[in-house]
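This is the structure, below, for whatever I ask next.
What you see is part of a larger complex, with each chain still in position.
Naming follows writing order (A, B and C), and every chain is counted from residue 1.
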Amino acid sequence: MKIKVYLSGEIHSDWRTEIASACRELELPVEFMSPVTDHPLSDSIGTDILGDEENGFWKDHKSAKINAIRTRSMIEGADVVVAKFGEEYRQWNAAFDVGYAAAKGKPIIVLHPAGLVHPLKEVDAAAMAVAETPAQVAEILKYVVMEKDGSD
Amino acid sequence: MKIKVYLSGEIHSDWRTEIASACRELELPVEFMSPVTDHPLSDSIGTDILGDEENGFWKDHKSAKINAIRTRSMIEGADVVVAKFGEEYRQWNAAFDVGYAAAKGKPIIVLHPAGLVHPLKEVDAAAMAVAETPAQVAEILKYVVMEKDGSD
Amino acid sequence: MKIKVYLSGEIHSDWRTEIASACRELELPVEFMSPVTDHPLSDSIGTDILGDEENGFWKDHKSAKINAIRTRSMIEGADVVVAKFGEEYRQWNAAFDVGYAAAKGKPIIVLHPAGLVHPLKEVDAAAMAVAETPAQVAEILKYVVMEKDGSD
């Protein structure tokens, strides 16, 4: 079974690459999707294309909505949603994505350091797995697409 | 990510061609769908196929429903819906399509001249982006399907 | 059967009152819902509550979205949606409402003068009835809620 996986959340570390590399090495039939991770581009895309705004709220609003065209389509099309949370950022968008995916019945894997267990408890409660490392996520994906006798 | 885009609305200008050409030049993985834009054919298709009507209402009704077989299927299958409004026509069908797409949770891009901001405010309120030119729409689509690091 | 009816569209004539009065006289178990029909209030509600905007687009946007909280909830809760179109206004919001209601599977009654048959053909194609007068709409509602032997 070929599956599509949406990688939501943290854009300041290389966790996406780690998961994708691990899966590519194993030649797993997994296709990854993700938001645009070029942060400045993602922040300014709204006014870049549709014209500048005086008010910071509307500047953010235009960018956030263009990003939403992309991310909502990707979550809708995903078989599994992975969301990564880190210590430094509030990443409300990642928690939003998990809530959105949960309401759509998508299986969710949450990835975060052990120190975030308490503040992420409601997010984790909606997950099928809570991992601490990208390698664990790759292991889970390997199992999900494995040939049925377990011999891979 | 390959996406399907439905182009609803105005059929008297070449906005569809402009968007499609721009995307083709960029070799974007975007497939476009649209209503039949041959206006006389679209207006008479019902009676052309199913037999004439004395009453103009039923003539229009038969054509509108055959067109709806096509357009509803296309909206259902679309990842993004673009709707174009112009100064000259009432284009209630385009507003209908936007309402239909909104209820189905499809991301919507509305395209119209600045002068229509007030009468289109409810339609714009349902959109992820409001553009004034076909080139802007093409820019948005480019972003939506872009490889994730923004280097395209 | 008690039903809820949402009355969408034209706010410059008293068609809503005519339908409601006719139903009240007949003591029909029908509850009516409608957008706020105080036009200046409806147009400025966004900035009235949430603060002024320089840009007309955002002023309209804020108002349109607050109105949408109301109208979407009402369409969701309606058993029947009635939409009125007139000669003078573009009423893209009414066409949007019809498209939205159609996608939600709500039975729709469209009300408009005979002169609008052609431009409204796609909207009419989604309707269960196309009426020309409020009295006809009231007659239809009477039938819909009538005791089953037709003796009312």
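Some notes on this structure:
Assume contacts are C-beta pairs under 8 Å (C-beta built on N, C-alpha and C of every residue); 3 or more make two chains touch, one makes a residue touch a chain.
From a predicted model like this one, the values you see are computed outputs, not experimental measurements.
Every protein chain here shares one sequence; 3 sit in place, and the complete assembly counts 8 copies in total.
One rule holds for everything that comes next: only the chains that are shown with their structure count from here on.
Highest inter-chain contact count (C-beta pairs) belongs to B-C. Between the two copies, chain A and chain B, the C-alpha superposition involves a rotation of 90 degrees in steps of 5.
Chain centres here are Cα means. That of chain B falls 24 Å from that of chain C. Per-chain CA centroids place chain A at a distance of 30 Å from chain B.
Distance from the chain A centre to the chain C centre is 40 Å, each centre being the mean of its Cα atoms.
Residue positions of chain B touching 2 or more other chains, listed in rising order: 130. Within the complex formed with chain C, the chain B residues making contact are 56-57, 60-61, 63-65, 67-68, 85, 89-93, 95-104, 117-126, 130. Residues 1, 3, 79-80, 105, 107, 109, 128-131, 136, 139-140, 143-144, 146, 148-151 of chain B are the ones that touch chain A when the two sit in their complex. For chain A in complex with chain B, the residues that touch the partner chain are 16, 33-38, 41-42, 45-46, 48-50, 62, 65-66, 68-70, 72-74, 76-77.
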